[in-house]
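Removed from the display is one protein chain of the complex; every other protein chain stays in position.
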Amino acid sequence: MEKALERQLDETMNNPGVVGVLCADKQGLCLGARGTGERQTCGLITSLAETAQKLHPDESSSPVISIETDNMQILIKSKEGITTAVYKSST
Amino acid sequence: MGNCCCPSDDKGFQEQEPDERSSLIGNHPGSSNSPRLVPRSERTPGASRSDSFPSPQNHASQRGDEQSALNRILHQTASNVIDVAAIDARSMEQHEYLDKARQYSSKLTMLCNKTPIPSRPHSLPSGVGNPHAILSAPPLSQADIQFITQVADRTAQTLKEIKVKHKEDLVVPFGVP
């Protein structure tokens, strides 16, 4: 059933520098999480993607959001109502 | 009708009150492990357990013990049953409700005078220690953009493949011959 998604998350984790992945639906409910991706933050991340999309209401594709902190970079993008976030360590 | 017995595999329920039960089983030689036949209608998770209790020919004091243990089992079995019909049976009297609400209100005022209210959560994270370094760094690399776009595309794709697999019947008849 959701095996393909689980595999996809695991594959993403195998990329260099990736320390966490999150995947959430339109309602901000978590569909899957790996590594540093905290399930509790799914809502916040979906809301961020949604808000960013509002900046470009005409644009057909959603923007890529990058959040940088001292030791981490979070990349967020949504596609067809599904928001994906990738946590990369910046070191 | 509307009732459904839950299986006794919920560890949380069983392990909370193992006390009297376990000791009684151990103390009485009269208890046997071979279960006596229980009519189907009586067979519930708790009732099958009562088979291992001694027969009522024991001492009077033990009888009281036994009775309370049996009562406890009955109670627990009853509370383990999901009874949909009984759900809306309980309702509160209007004045009782108001009394309670008033009582809570005054207690809360008393309590909040004593304990401090936590400071409001910050809407923004503390971010970076050295904004200069981040701001002067090159913008998001094309590789990163491509990477996250790819991942997002693939996730959306795999999500489409999620389907409910029919494994077992949704309605299971209980005890129907």
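All chains are identified by letter, namely A and B, in their written order; residue positions are counted from 1 within each chain.
Convention: a residue touches a chain if its C-beta (ideal position, glycine included) is under 8 Å from a C-beta of that chain, and two chains touch if they have at least 3 such contacts.
Simple rule for what comes next: contacts and distances are computed from a predicted model.
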item: Undisplayed chain, where the name is taken from the UniProt record, one of "Asporin", "Cytochrome b-c1 complex subunit 7", "Ragulator complex protein LAMTOR3-A isoform X1" or "Ribosome biogenesis protein YTM1"; value: "Ragulator complex protein LAMTOR3-A isoform X1"
item: Which of A:15, A:47 or A:61 contacts the chain that the document leaves out; value: A:47
item: Touch list for chain B against the chain that is not drawn; value: 6-7, 9-10, 12, 80-84, 87, 90-92, 97, 100-101, 104-105, 107-109, 111-113, 115, 117-118, 120-121, 123
item: Touch residues of chain A, complete complex, unshown partner; value: 24, 27-30, 40-44, 46-47, 50
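Here is the rule we use: only the chains that are shown with their structure count from here on.
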item: Centroid distance [mean C-alpha coordinates] between chain B and chain A, Å; value: 31
item: Complex contacts: residues of chain B adjacent to chain A; value: 125, 127-130, 134, 140, 144-145, 147-149, 151-156, 158-159, 161-165
item: Chain B contact footprint on chain A (complex, rising order); value: 1-2, 4-5, 7-9, 12, 15, 21, 23, 31, 64, 66, 68-70, 73, 75-84, 86, 88
